[in-house]
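Here the complex is missing one protein chain, while the rest keep their positions.
Right, chain A next:
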Amino acid sequence: MLLIRCPYCEAERPEVEFTYAGEAHIARPADPSALSDDEWRDFLFIRTNPRGRHFERWRHMHGCGRFFNAVRDTVTDKFAMTYKAGTPRPGDEEIALASASAAADSAASVKDARP
């Protein structure tokens, strides 16, 4: 089972407590009535579906209840980092830093994991 870090609970929690909620950073149209059919189609259905790094939403459904964002590799299933909803998409440097410190943390001690 995957362990996912909830940025609100500030803890690694088991995957079963979470639900997946699709791609992140898709802004709702500011003026919905002005949208053409094609623009609506793109907003509702067209997703990047990348092979590799993916910015996605998760919800800590059976925990704090909050939606947040995660950076996950769709090939390895490895989470690089998670961050609170509403914060901007992290840059390459920030992601590299976060995943390096997470790797160091988990190597240092598994028993420090706070539920």
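What we mean here is this: contacts are C-beta pairs under 8 Å (C-beta built on N, C-alpha and C of every residue); 3 or more make two chains touch, one makes a residue touch a chain; residues count from 1.
FYI, contacts and distances are computed from a predicted model.
Undergrad: Refer to UniProt and select, among "Sarcosine oxidase", "dihydrouracil dehydrogenase (NAD(+))", "ABC transporter ATP-binding protein" or "SUF system NifU family Fe-S cluster assembly protein", the name of the complex member that is left out.
TA: "Sarcosine oxidase"
Undergrad: Who touches the missing chain here, A:Gly22, A:Gly52, A:Gly65 or A:Pro88?
TA: A:Gly65
Undergrad: Considering the whole complex, not just the chains shown, which residues of chain A touch the missing one?
TA: The missing chain touches chain A at positions 1, 8-17, 62-66, 111-115.
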